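The other protein chains are all here in position, but one chain of the complex has been omitted.
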Amino acid sequence: MIKVGIVGGTGYTGVELLRILATHPDVELTAITSRKEDGLPVAEMFPSLRGRVDLAFSSPDKAKLTACDVVFFATPHGVAMAQAPELLAAGVKVIDLAADFRLQDTAAFEKWYKMPHSCPELLKEAAYGLVELNRDAIRKARIVGNPGCYPTTMQLGLAPLLKADAIDASHLIADCKSGVSGAGRKAEVATLFSEAGDNFKAYGVSGHRHSPETVERLQTLTMNKVGLLFVPHLVPMIRGMHSTIYARLTKEMDNVALQALFENAYVNEPFVDVMPFGSHPETRSTRASNMLRIALHRPNDGDTIVILVVQDNLVKGASGQAVQCMNLMFSLPETTGLLHVPVLP
Amino acid sequence: MIKVGIVGGTGYTGVELLRILATHPDVELTAITSRKEDGLPVAEMFPSLRGRVDLAFSSPDKAKLTACDVVFFATPHGVAMAQAPELLAAGVKVIDLAADFRLQDTAAFEKWYKMPHSCPELLKEAAYGLVELNRDAIRKARIVGNPGCYPTTMQLGLAPLLKADAIDASHLIADCKSGVSGAGRKAEVATLFSEAGDNFKAYGVSGHRHSPETVERLQTLTMNKVGLLFVPHLVPMIRGMHSTIYARLTKEMDNVALQALFENAYVNEPFVDVMPFGSHPETRSTRASNMLRIALHRPNDGDTIVILVVQDNLVKGASGQAVQCMNLMFSLPETTGLLHVPVLP
Amino acid sequence: MIKVGIVGGTGYTGVELLRILATHPDVELTAITSRKEDGLPVAEMFPSLRGRVDLAFSSPDKAKLTACDVVFFATPHGVAMAQAPELLAAGVKVIDLAADFRLQDTAAFEKWYKMPHSCPELLKEAAYGLVELNRDAIRKARIVGNPGCYPTTMQLGLAPLLKADAIDASHLIADCKSGVSGAGRKAEVATLFSEAGDNFKAYGVSGHRHSPETVERLQTLTMNKVGLLFVPHLVPMIRGMHSTIYARLTKEMDNVALQALFENAYVNEPFVDVMPFGSHPETRSTRASNMLRIALHRPNDGDTIVILVVQDNLVKGASGQAVQCMNLMFSLPETTGLLHVPVLP
Partner (left out) sequence: MIKVGIVGGTGYTGVELLRILATHPDVELTAITSRKEDGLPVAEMFPSLRGRVDLAFSSPDKAKLTACDVVFFATPHGVAMAQAPELLAAGVKVIDLAADFRLQDTAAFEKWYKMPHSCPELLKEAAYGLVELNRDAIRKARIVGNPGCYPTTMQLGLAPLLKADAIDASHLIADCKSGVSGAGRKAEVATLFSEAGDNFKAYGVSGHRHSPETVERLQTLTMNKVGLLFVPHLVPMIRGMHSTIYARLTKEMDNVALQALFENAYVNEPFVDVMPFGSHPETRSTRASNMLRIALHRPNDGDTIVILVVQDNLVKGASGQAVQCMNLMFSLPETTGLLHVPVLP
């Protein structure tokens, strides 16, 4: 059994990790930390876990995280990089669901996250945790930076085209939409039910942290200069993410070839589903599961193709993907504990 | 492996059966019928099942239901009783998620469902599928009438008190609230998003089909005459049911004794969770799981106790409960395939 | 023109006051205070008011509230009673949307609101602002305590029956449901979209501040001792309140007489609509309007009657009612500026 610790389990990625790990056959939940909730049984904060998770939160000093095999950080940015060195030194693997180990460009990290990076040498060895594009590195990694939710959809949606050098990489547009849980479980006016409900808006149009992460990773897939216009929006739903991606073809390709390009790219991927050409994937078709679905369109048979990508932002976009990484890091079958059927309706 | 057939899998209880059975370790999905959708792969109607359910709908005449071990009816009222005799004759067990085998009083059935009962003799042998109150009969049954969603909450909320003869059975009030999926997947104006959304209303206050079913069953628990005032309401949420039940104590009982009464009643029940006295269970704490949670209140230390009951109307209130019955009927551990952790948020 | 000041305009009752007063033909918005937002144009916080409200927030010391004709307090409990004496001394009328001037029983006030009442002598002269039951007192008042949202529905739903001595006043049950905006615009986890959405729960079952207020007022309508069991619930919708009230008849009355009792009680009321017997009022039929609708039911022709009451909690349940009081206090037609047609869908 893999002994698992979770740092910061009071947010949505934390409780989602607990939901997934509670039925993972090879995992023993060992510790979950929260300074503020020391002593509180997890199931008291999240009654959905009554009878399923017996752990109580413990303050970081009491929790013996170094006795774990792996520790997930479901914390604000900056926490994982502060604690990772000690854990790694003790032989514990680290998976950070925040941004500390995503961006190799520390200057960009500092610009967007407003803090210096405290362990750039560890950052260098960290693997970017997007399994479908980085499986080998993750398998060997001691430390994984789990991708952002938006970047997951943009990368999986664009990778086959960039690798095939089939689109104009310099002018990509990603019009993305996220459910409100993506904003986390912080008490803020903007995400109150009466503010976010029955409402729709864009945010961060002038710049968003997921842009540099995505560009840095996309750039590894192509020799051409990547230019990305990323516009996130807030949808009045709890879970779900939908990215509508626009790219202009630079190669002659008919729709059959386009579709084949994607199907071949993901034919062996258990968590990427390429739907028939012209489909309209719904976010709910992935709800509470680790699936990501992609569909292609080419309106008016023009040179712009539209790539639709959906996922559950808390699963494939966060905690499910983290467990997928863990499975790899511990040589388990990649799908272990992750085969939830999406909840519909 | 149990060979399972489903009649009428295009509604919400049908797709929920498929979600549950797709990961049930002892089940082989064998046939699913729909006259209208003959030939359509199930996963085309419900993309959430892509890669997980390979069946296609087949018209009733083609589906070899008699080769199944058990057939679930996720159909409108009247269908199961028409087909049950042939299936039973062929040695197939039957679980009806509609009302054909719930009410023993055929006159009441005919009054509320506007059709004569076509096989009253089978009705007599049918077991009412509320496991916690009828486990032995279900275990031996060839045919089960799966309870209504509201009746499940009302019975499990009141049973300990009625059995203990602790309340005035003649004046029970159940103010119940259901998510919109309870109305099914029929195209109707009243359940459109723009009608049911951001809105709340009572319905069927003058009379609802679940009243006679509940009263008939509650009456089996007490010698006193049961009088029930049941008022259902429609909540702008997809899944979830919350019943607020009011009953007046006729016995001296302090709150500790009250709580113990419930805890003892359900101590061995894997799917009934008695929460601490004074809790406020949330519907989402049961979402997509087979759990039902109960909490007790006694405002102002008066003689009226308030029983709060929550469940997912599509799981414990329908398809999960049906699978729980199936497990019993086939001598499997009752929780087999039913240990989904609730999805929160 | 009536010069109007608003203290604390950053919450939902504040912005709703602004929405209503912006088109009130006899009002001149003069000042709106917020210590925190001093200098911020109101329309920057609430873009819905762009081009319609030109005021900026000003800190309380700068705002010349004593130059107003009337000041509304859309503040937390305790603020109005601190400032009312000075305003009244300056000849300014006061309408408090919080609880400072609702309860005449100061001991109850102190128990439920955890603060001493700072001006009990003013409290004595304050009029309770439920127009339909207290019109004459409001007309003459210098200071009005605007009713709570739940109490408005319970009182208007029960008044005709209590006045007619037709029900058992000692055992009233009000099962009430409110949209999330009733919890205000405070940053709190419990009212986040991802917490309150797709979810339903009861709260405050063991006791809620609106209980003593309602009981105190109901007691003025009957010689019998009032006993009320009030159970509030949170509905995943923004606006709207639905109260389902249960009372046992103590008089022989047929349904025609019952209906007539209510119709006669409210025949001249512009904001109370008695719907046909057996109707199911929807909250949305009052959305963004000052209407309150009532419908009566008598299930199984028994002795329990069910009274359904709906309103928009922010209008008739708060800011609309406050403006209705203001109209009376300034001898305007009661409906002035309040004839918005409900927004449906």
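When the chains are written out, they are named A, B and C in that same order, and each has its own residue count from 1.
Quick note on the criterion: a residue touches a chain if its C-beta (ideal position, glycine included) is under 8 Å from a C-beta of that chain, and two chains touch if they have at least 3 such contacts.
What you see is a predicted model, and the numbers here were worked out from it, not measured in a lab.
Engineer: For a quick check of understanding: of C:Glu188, C:Asp273 or C:Asp303, which residue touches the chain that isn't displayed?
Structural biologist: Of the listed residues, the one touching the omitted chain is C:Asp273.
Engineer: Looking at the full complex, which residue from A:Thr244, A:Gln259, A:Asn290 or A:Gln321 touches the chain that isn't shown here?
Structural biologist: A:Thr244
Engineer: Write the list of subunit C residues that the hidden chain touches.
Structural biologist: Where subunit C meets the chain not shown: residues 12, 15, 19, 22-23, 46-52, 181, 185, 197-198, 238-239, 273, 275, 279, 281-282, 284-289, 291, 293, 314, 339-345.
Engineer: Please give every residue of subunit B in contact with the chain that is not shown.
Structural biologist: Residues of subunit B in contact with the hidden chain: 12, 179-181, 185-189, 191-198, 236-238.
Engineer: Name, in rising order, the residues on subunit A that touch the hidden chain in the full complex.
Structural biologist: Residues touching the hidden chain, for subunit A, are 171, 173, 175, 177, 179, 194-195, 197-203, 205-207, 227, 229-231, 233, 235-240, 242, 244, 246, 278, 280-284, 287, 297, 299-300, 302, 304, 306, 308, 310, 345.
Keep this in mind: only the chains that are shown with their structure count from here on.
Engineer: Fit subunit A onto subunit B over the CA trace and report the rotation angle, somewhere between 0 and 180 degrees, nearest 5.
Structural biologist: That pair's rotation angle lands at 180 degrees.
Engineer: Copies subunit B and subunit C touch; is their interface built from the same residue numbers (over half shared) or different ones?
Structural biologist: Same, since most residue numbers here occur in both copies.
Engineer: Report the inter-chain centroid distance for subunit A and subunit B in whole angstrom, where each centroid is the mean of the CA atoms.
Structural biologist: It comes to 36 Å between the two C-alpha centres.
Engineer: With centres defined as the mean C-alpha position, give me the subunit B-subunit C separation in Å.
Structural biologist: That gives a centre separation of 39 Å.
Engineer: Can you pull out the residues of subunit A that are in contact with at least two other chains?
Structural biologist: 12, 181, 185, 197-198, 238 - these are the residues of subunit A that touch more than one other chain.
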